[in-house]
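Missing here: one protein chain of the complex. Every other protein chain is in place.
Right after this comes chain A.
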Amino acid sequence: MSNMVIFGSYVPLSSPIHRLDARTKLILCIWYVISVFFANHLWPALWVSLVLLAVLIMSRVPLKMYWAGLKPFLIVILITVCLQVLFSSGGQMYWHFGWISVTSDGIKNAFLIFYRFTVIITASTVLTATTPTLQLASAFSWLIYPLKWLKVPVDKISLMLSIALRFVPMIMADIKVIMDAQRSRGMDFHQGNLITRLKHLLPVVIPLFVNSLQHSEDLAIAMEARGYSLDRQRTQYRQLRWRKGDNIALLLMLVVDVGICILNLI
């Protein structure tokens, strides 16, 4: 068992958001992300962020956990923001040195990028924190199902996806155990320069690969033993059920978009 909060791991709770159909949540998440790109001014952006905050509170997942999920991305976001501030042009110039210049447009863009990144990452965290991974995988395969007519191997893709998602927590647990084992043999992961640190990864990465290959081989054998075949139509044990709440959620999202439109006009 791990003592850290892993980005995007499912938090088993009971909330209106948890009870929504996985398909609804997937559609809403994509829809929301697209909407974010249309909210480029102060008021629409605030409106979109407020909606997200309301959803966060409704999901009953502690805000601390969302923050823990966002934290690893902050450094990437901040680097992008800095690049925006220093290297974009246009608007009023405040300061410049050779290639580098700080302009009013640059600062505006930086704010915009910061807001987009945080909001989009948080929205996807809501999706993964409130939806069990396997349900998410079946929602995704439902979404891409029409591609079957274009000869896309939809069944294979969705199986691959659900296996990959299933392996994530397993691999995380594996990493934890292997790191603990090597730490207990005197390994110090936080020491030395970049090259030594990379070398320190070997005692973790090699056993991890060996174990993962072993896992996948076991899984393949177990699947074959239970009669898995690509030629046959697969049935689902857990059926996704569309309820009234899902219709309401989609309607509310429409309201959010109307709000963005109105706020964009004023």
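Convention: contacts are C-beta pairs under 8 Å (C-beta built on N, C-alpha and C of every residue); 3 or more make two chains touch, one makes a residue touch a chain; residues count from 1.
The definition used in the following text is that contacts and distances are computed from a predicted model.
Asker: Considering the UniProt annotation of the chain absent from this complex, which name among "Cellulose synthase", "M42 family metallopeptidase", "Acetyl-CoA acyltransferase" or "Energy-coupling factor transporter ATPase" applies?
Answerer: Of the names offered in "Cellulose synthase", "M42 family metallopeptidase", "Acetyl-CoA acyltransferase" or "Energy-coupling factor transporter ATPase", the one UniProt assigns to the missing chain is "Energy-coupling factor transporter ATPase".
Asker: Sort through A:R19, A:R183, A:R197 or A:R243 and give me the one touching the missing partner chain.
Answerer: A:R183
Asker: From the list A:P16, A:P207 or A:G245, which touches the chain that is not on show?
Answerer: Result: among the candidates, A:P207 touches the missing chain.
Asker: To test your reading of the contact rule: which positions on chain A touch the chain that is missing from view?
Answerer: 1, 3, 5, 11-13, 60-62, 64-65, 177-178, 180-188, 190, 202-204, 206-207, 210-211
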